[in-house]
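Report on the following structure.
A single protein chain has been removed from this complex, and every other one stays in its place.
Our next item is subunit A:
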Amino acid sequence: MKNTENKKVYIYDGSYQGLLTALYQAFKLREVPIKIVAQAEFKDDLFYQQVEVKTENEKAQFFSDQIKEHISAQTLNNIFHAYLSEAEKMELYIFRYLFTGFKVGKKVDEFLTKDYVRQVQDLAHKVRHESHRLKGLIRLQEAAGGKYYAAVEPDYKTLVLMAPHFKNRFSTMDWIIHDKKREEAVIYSAAEKEWLVIDLEKEFEPELSNKEKDVQQLWQAFFSAVSIKNRSNPRTQRQFMPKKYWKHLIESPGSSRKFKIK
């Protein structure tokens, strides 16, 4: 693969399928794009040639199968999770990671001295970590009408990673998990037994059921009762449950310390 004179910027629609299509195209045409960016992130760039990639699900699927077959399922997982990080330059790291991957096969994940291999792995790890953490920290509230609602503001685009877990666990309930940062939500219907991602504006807030506040109060009472008062350890508490997630919790961490007599 040679670097051509006129350097290209690939622009995709921001979806995962879109990214796979763009990657497919680069490999197919043996091009090394100078950048791969989502439409929404793209700022006009006079120096480079712009290539708009039209998302094609068939190509995306084909390429995804190729990665699985010629590199590994693990690699495919890594790039999907790294994609969810929405981090800057993530697309190029993925591109170079795959470039090496197609040469050396599944061993690519051992090439830890390569910056881009580490970057992809680290991003993927961060995304998985947040998703795991939020499986515990998400708080559902009962809305009037019996559906359940949770608001979250995750660092990464983790809704799709969490959805299968909540589907298994709350399969007999109707629920919505709302990513307020990205203005989207996973919505699950018990009747259909299926979930899907929809757009949902930031301001959306359902009316709560009559008994919801009572249950929340019981949870708060439980939470402060189980803290051992004279063994306060805010460091560990924050290490596992960072402050940025406290806003949407029902309990109030640290509240037992306020009454501590020194």
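The rule we apply is simple: a residue touches a chain if its C-beta (ideal position, glycine included) is under 8 Å from a C-beta of that chain, and two chains touch if they have at least 3 such contacts; residues count from 1.
Convention: contacts and distances are computed from a predicted model.
*Asks:* The hidden chain: which UniProt name fits, "(2Fe-2S)-binding protein", "Quinol oxidase subunit 3", "Putative DNA modification/repair radical SAM protein" or "protein-glutamate methylesterase"?
*Replies:* "Putative DNA modification/repair radical SAM protein"
*Asks:* For the chain left out of this view, which of A:E91, A:E142 or A:D179 touches it?
*Replies:* Selected residue, touching the omitted chain: A:E142.
*Asks:* Out of A:G14, A:P206 or A:G254, which residue would touch the omitted chain in the full complex?
*Replies:* Counting the whole complex, the residue in contact with the absent chain is A:G254.
*Asks:* One chain isn't shown here. Among A:V104, A:A144 or A:A221, which residue touches it?
*Replies:* A:A221
*Asks:* Of the residues A:I11, A:A150, A:A163 or A:I176, I need the one that contacts the missing chain.
*Replies:* Only one listed residue reaches the unshown chain, and that is A:A150.
*Asks:* Just the residue numbers, please: which parts of subunit A touch the chain that's not shown?
*Replies:* 132, 135-142, 148, 150, 168-173, 193, 215, 217-219, 221-229, 231-237, 240-241, 249-251, 253-257
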